[in-house]
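One structure, pasted below without further comment.
Only one protein chain is missing from this complex, and each of the others stays in its spot.
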Amino acid sequence: MTTTPYTMTPLRYRVVARRPDTADVVTLDLDPLGSPVQSWAPGQFTMVYAFGVGEVPLSVSGGEGHRIVHTVRSVGAVTAAICVAPVGTVLGVRGPFGHGWSLPDRGDLVLVGGGIGLAPLRPLVRTVMARRHRFGEVDLLVGARTPDDLLFTDEYDRWRESGISVHVIVDRAGRHWSGQVGVVTSLLDRLRLDPEITTSFLCGPEIMMRVIARNLTDRGLTAGQVQVSLERNMRCGYGVCGHCQYGPLMVCRDGPVTDYATAEPLMAVREL
Amino acid sequence: MNTPEERPTLAVWKFASCDGCQLALLDCEDELLTLADRVQIAHFTEATRATVAGPYDVSLVEGSITTPADRDRIMRIRQNSRLLVTIGACASAGGIQALRNFADVSEFRSIVYARPDYIETLDRSLPIGEVVPVDAELRGCPIDRGQLLDLLTAMLAGRRPHLPDRPVCGECKLRGTSCLLVTGRAPCLGPVTRAGCGAICPAANRGCFGCYGPIGDPNTAALIPALRAAGLDEDGVRRIFRTFNAAAPAFADAARGEEGEQR
Amino acid sequence: MTHRHDRVLRVDALARVEGEGALHIHVRDGKVGEVQLEIYEPPRFFEAFLAGRDYAEAPDITARICGICPVAYQMSACQAMEDAVGITVGGAIGKLRRLLYCGEWISSHALHIYLLHAPDFLGFDGAIDMAARHRDLVERGLRLKKTGNQLMTAVGGRAIHPINVRVGGFYRAPAPSELSALLDPLRQALDDAIATVGWVAGFDFPDFEHDHELLALVREGTYAIEHGVPHTDRGLVFPVSELDHLVLEHQVPHSTALHATLAGRDRYLTGPVARYALSGRWLSPLARQAAAEAGLPAVCRNPFQSIVVRAVELVYAIEEAIALIEAYEPPHPPVVHVDPAAGVGYGATEAPRGTLFHRYDLDDRGVIRSVRIVPPTSQNQASIEDDLLRFVATRLDYDDARLTSVCEQVIRNYDPCISCATHFLTLDIHEGELP
Partner (left out) sequence: MVVLTGLTELVARLRAEGYRVVGPTVRDDAIVLDEIQSADELPYGYGVDAAPGRYRLRRRGDAAAFGHSAGPQSWKQFLHPPRRQLWTADRDGGSFTVTEPANPDERLALLGVRPCDLAAIAVQRRVFGEDSDYARRIDQAFVIAVNCTEPAEVCFCVSAGGGPRADTGYDLALTELANSRYLVEIGSETGSALLSQVVYAPAEPGDIATANDQIRTAENRMSRALPDTDLPGLLRRAAESPHWDDVASRCLTCGNCTMVCPTCFCTSVVDTTDVTGDHAERWQGWASCFDLDYSELHGGQVRTSGASRYRQWLTHKFGTWHAQFGQSGCVGCGRCVAWCPVGIDVTAELTALAATSDIDQPVPS
């Protein structure tokens, strides 16, 4: 086992399976080639290096044992290189970094994932499934641009079977879509919440998280009961490069998951 | 090594320019032959008379557009190129010959030519980006060999080339040069000029004269008093902005502002 | 259109000359009627926009005329400005200038010999194709070129458009250690250059001679580079200040470029062949020996053999650079103080491809009133066309492809730098007959 993730030198992982999720999102299973990184917790991320192309932060979206699963949306050079990497490709991995979700011992849970934001929630869903009996209502709200952009659709049934209410909504429907159309907040409006015992987990575009978090706090949750996963430019992953500063936070070190009590005043400031 | 058919094709084109920027490619002495193994040099008249028909994966374009015929030619090249990269101040901002943009061209013609009627030129020296879309720009008069190599290796690797939008000051401080403006040694455009050269001028004890053109958001207005304090008069300020990137909007505006003040 | 008695050869982009041009040969009734070297280079109006600029800007601005020989422009500009304001710059600064100039000679000559000219003799389209068969040779050329570039970078701050040159001298004198670091590569380069002479001397040269008057700067006792007095091999000697009376440029109606001639005389030739003819005896012993072993006559009249002369100059420039570095003492300060003053100043130096004249007229604040720049390529223009005319005349039996390629070779003999021909014209080209 490696002793510390706090290094700029990557460890090698091989792509052992590759599943295209959507037109621009791919899920990769990675197994270590030599020493593995330390074990991770849901909500944490790693820095993934594509040979000669560069390195990007990616949330862990699953994995057992030493396996790490990443779900990647191709938006630029590095993510494109990772998305097209065939099985057998060796990537560099550093981490895991940051604070993950903090799951309470009991109560109701509301998980909201927008777009690729569902990726870091997926391991949380798995953990909740394993301890399902401890919690009351568990709602998972999933939003995507179009039905074709929905992630992990083949898992929704299993999630539902384990007692999680999965609600799905898209911005724009296609021809074969019989589900809901609109913004995630409209799903939220229909949920009955018990603000006393609910914990909420949000990951998606910043604007989505703000709207939902405000909605939740308007309905009586304290900001401390809402967790959000933040995103900033990252170069090191452990608080020494400075890029991910968000007010007092170093998102890589103090985040990416933080409670809304901390994030709210920061999100209110322009260009922070 | 790739077989020729698999190799991406590279074309180098020249418009109004001094050839210096394409020479930077031949100046990659240690890498040139390996590069030629990895890419097919499909059109590069400075190096070979062999030409391969397009389309081209990458076109490097040197020089500015100054004649109607060249305007047509760059459009054809654009159609034939997957990626079009401008190399140098001429291609990216019109170059030194864009000084004509601020003068009467017919007068220019008659200064140089006895029979100006033979000369067919545009009134302005146009950057390539004003005529066709451009995928990337290598700045500088001339470009930096290291940046060119990074661009080419990045394209081969699928990487984004490292062309940081930071001022020359960043590189100047990295190499430990003491600031010319602060020590009062020379007026310097470093704070508003895009990095890439390695801050070679301040290191040679002279002010940056802006050959890489403006950064993304230059505050030229705030710099001008410092240039004055370092010894430039209004005319000097106008001239320093009006050299190799005279037609870059931020520099053109700064120079025009000074003209206004003179009146 | 092509038939035996009426041919137009069009070579639309003249490869492997720096800059792009085209060649048109019109053959009528079995005789060469017209040869045109058309230059694509669109006008850039340097002489026009230099007016109104400060004297101190001329070295940087004129460097941009040509990226292949920027040092030549900087040196001629500095010299002319210093002449205008009445100062002389010599001593350690002068030596540093010569050293920088050697860098440009090494780099430019290596470029021309290996990448542009030699492929002609060996039947390749270019150096890259040549490398497929003769990788070691091309690598040797690149190594030589790199050494020249390193020298220019060490003295000038960068190889293309050096930033360290100013009227009066330099902005910064390189530390001795920065220069002595180049001694090893230069010694390697010297071996490479001597091998180069032997290699190019063995090329197959077409049987052809020219009779151009040869013009170069001459400076008693040394091979003139950054300083000298214009001489011709037919006895004309004139101070550079006579430039305007003696070097005339004409815009000939049917020509594509300004042709320079000497007043009362005719076309002439500048460049390595002229320098070698006029100053050959002041080459270093090693360079002279290399020339002798290459079988080079004292005056080389075969333009194809210019490649050998260039190789000999390469040997000389490297030796000279080594000597200058070994004796180097940084000038303190690296610049002679300049007070702007009204006046007319002239400068002439030897660019790798020939004599480069500058003339500036300054007002009392040092603002440029008018400029004249006479680059080597426009001086050689008439000679190139004359060579072409006579060369083609006896080879009309060649097929188009072969004739085209030898004509290109004739042009490349002159290492013409078309961008540096500051004022070339673009003309409408008539298919077939010329007006």
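Side notes on the structure shown:
Note that the chains take the letters A, B and C in the order they are written out, and that residue 1 is the start of every chain.
Note that a contact is a pair of C-beta atoms (placed from the backbone, for glycine too) under 8 Å apart; a residue touches a chain by one contact, two chains touch by 3 or more.
This one's a predicted model, so the numbers in the text were calculated from it and none came from an experiment.
The shown chains contacted by the absent chain are A, B, with contact judged over the whole complex. Remark: the omitted chain is touched by one listed residue; of A:P20, A:G76 or A:G182 this is A:G76. The chain not shown here is touched by just one of B:A50, B:L83 or B:A157, and that residue is B:A157. One chain of the complex is left out; on chain B, the residues touching it are 31, 34-35, 38, 149-150, 152-154, 156-157, 159, 162, 164-167, 169-170, 173-179, 181-185, 188, 190-192, 205, 215-217, 219, 221-223, 225-226. Within the entire complex, the positions of chain A that touch the omitted partner chain are 4, 6, 8-10, 12, 14, 33, 49, 51-55, 75-76, 88-90, 92, 231-233, 235-236, 239-243, 245, 247-250, 268-272.
As a convention for this text, only the chains that are shown with their structure count from here on.
If each chain is drawn as a node and touching chains are joined, the picture is a simple open line. Remark: the per-chain Cα centre closest to the mean position of all protein Cα atoms belongs to B. Averaged C-alpha coordinates give centres for chain B and chain C that are 25 Å from one another. Between chain A and chain B, the centres computed from C-alpha atoms are 43 Å apart. Averaging Cα coordinates per chain places chain A and chain C 64 Å apart.
For chain A, the set of residues that touch two or more other chains is empty.
Annotation for chain C: no residues touch two or more other chains.
Interface residues of chain A, counted against chain B in their complex, comprise 51-54, 76-78, 80-81. Per the touch definition, chain B reaches chain A in the complex via residues 157-160. In the complex of the two chains, the chain B residues touching chain C come out as 14-24, 26-27, 29-30, 32-33, 36, 41, 44-50, 66-67, 69-70, 95-97, 99-100, 103, 105, 107-109, 111-115, 118-121, 125, 141-142, 197, 200-201, 203-206, 209, 211, 236, 239, 243-244.
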